[in-house]
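I'd like to ask some things about the structure below.
Of the protein chains in this complex, all but one are displayed in their positions.
Moving on, here comes chain A:
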């Protein structure tokens, strides 16, 4: 039989065909390659043959003296551009400018008119160089320039053509903002320059007039000198007329071309146009610009008019103004900031940018469950995604309008004010950082030390977080502190595997008074304090809050069967939300709740409050916990600051090491996912923190600021702490205090898992199933932490989806009749079994479902309390390496 090796031998080309070329054979330049990638090419190479290392922004000018020339690049690092020929590319991108066709002297007019030309946008490329660009052409005004115009362009240069086209609208929007800022500054500077020139001309006219009069008296009316002076005077007069007209034109910049925000701040007091000289720099109202304005004002006042020639010679040896000189410096710097932001936003691989945008769009539809494992997005990243997916998003399309030039001239005062305010309207939103590019991954992951160094010292405030006591981000209304005996009595429920919501919805009364308690906790402190049980809190002699006890989950489940679609899904109709809250859920919310906005106001408020609380207490001295070690390497997040994707990806590195090193990683992850608090016990702070860091990516409802994780605790904790902290790093101390700590650990062993990183053991409830096997297989071949994080993220998303399904499947939870509670339980169990989950995995889903329910019912109070307490009577198992 003929096998493939035998056949392949015949495939070798012989040498006979080389000498003859068939004329009927299609030449390569007219054909297409048979394979999408040539010999050594691959899907990644198309972005790697460019001569620059990463995308950058180039600003070029078509100089009237030297032609197209590059001015600056962002980032301003020569290594970025590499050997890429900026001069050549500037020439290429400037030569496609259409604007050149639209400016100039109108026919029949003796002097130039300012033409407010709309920016044009061009995408072009140089396939040979592997460079593609989005080019934004704009024109700035310069009194010294030919025709008073200086053509510029800002170009976003990338090696990926697809990226430019796919992100066209975002790029266009970003550059339009930058251009508007630059042009606003330029108009202001141009107007200033015109004013000065007018002053000079007025002064010159006065001088010439005096001289003429003098010469008339001395030499008579018809002497040559007098005639020359008269001509000169006429020229000056003409020049004054022209410049006044230019000033009028620049002030008559059509309002419609400005953003509406620019106009609405126009001062009420009308200002006469001819008074502009005195008012131009005196009406700025924004404090931020005060320095600049003062400078302007002083410049105006201190400016001494000079005697000038009527017509300035336009020589090629004169120095043209730089871009910064052409604009008001404040505007210029703001534009540069904005361009830097654009560069950061679009940095990296397109597929990461694009996926991030898709993620945002999809996550915005599932707010009811996205809190479980998603970090909150903010700033520019969110804005960019919104731009792409917002159906109402209107890209900056400025259609030509006939009425553009018919706008009434504005006063310089109002003009300047509008410009100033418009300038400040260009918000530079903070951003988390660009979607991580693979290049940065290499740097990041090949130097783990760098990562550790990066996170070192980032926990300056965690030592005092416990001092918060009654006000913490996770439980700002004051977490429960009762004597241990009482708590244990309550939690001894008859049912196994129960989940105890920290504050069952039906027991909560989030009224206005409740809110006031939160805000004015200090004021009511003495009234609510009870003596704590010193037996369970050795080393603690303070006072704590008294609060209603956690309620067993059974009760919660009975009362909180979700019969309606989530509130978040009804966002379009706030009234519907409120109706539902008061009408159908049966929640005894106070009447004052009706005064609250359903979602945004409270959530924003609570977020601010959480941040504020952390900031407030960060300066307090903790008497509950002290951190003695300076080794804070491997810290997951900076307490009190937003948790970012980048941080989580870094945590993925530690997580990958963890699952490879610890064969019982699945059990530890199960502990965290099922809502049991996992205590990482160890003597060395660095090691403990690294483990906490690794496990933190699995913690459901981590919180915007990572409130549910306590990375390093040096004293014993209370049962109430377990309600808010789901992952605790605990210091092992060889002292009497340490023995009490161990005592408390054994006391709470039913509610917690203990990962002893010194002895490499784990004591927790056993896990049997396959789901976590896919998530944390110690034989995994995944090489990088960030890739592993992506894998975990997709698995967790699947879990969140199932939890959502379980929560909102009506038929699973609704009793057929009033005595049907037993069958409901059975239905729930069977439902989860049908989904393919084992008993342990079902606990994960149930816990996540409880969180969703709690979040759902507390939607208007988002951020106030979301703790669910979970425990099991199943015997714990000790795992060893």
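Please note the rule applied: a residue touches a chain if its C-beta (ideal position, glycine included) is under 8 Å from a C-beta of that chain, and two chains touch if they have at least 3 such contacts; residues count from 1.
Heads up, the rule we're going with is that contacts and distances are computed from a predicted model.
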Looking only at "DNA replication complex GINS protein SLD5", "DNA-directed RNA polymerase II subunit RPB7", "N-terminal E2 ubiquitin-conjugating enzyme" or "CI072 protein", the name UniProt gives the absent chain is "CI072 protein"
With respect to the chain omitted from the figure, which of A:351, A:683, A:742 or A:824 is a touching residue?
A:351
Across A:72, A:123 or A:824, the one contacting the chain not displayed is A:123
Mind pulling the chain A residues that touch the left-out chain?
2, 4, 7-8, 10-11, 21-26, 28-37, 42-45, 88, 91-99, 101-102, 107, 117-129, 161-162, 165, 168-169, 172, 351-352, 354-355, 358-359, 361-363, 365-366, 368-369, 389, 391, 395, 397-400, 438, 564-566, 569-570, 774, 777, 780-784, 786-787, 790-791, 793-795, 797-798, 800-801, 804-805, 808-811, 835
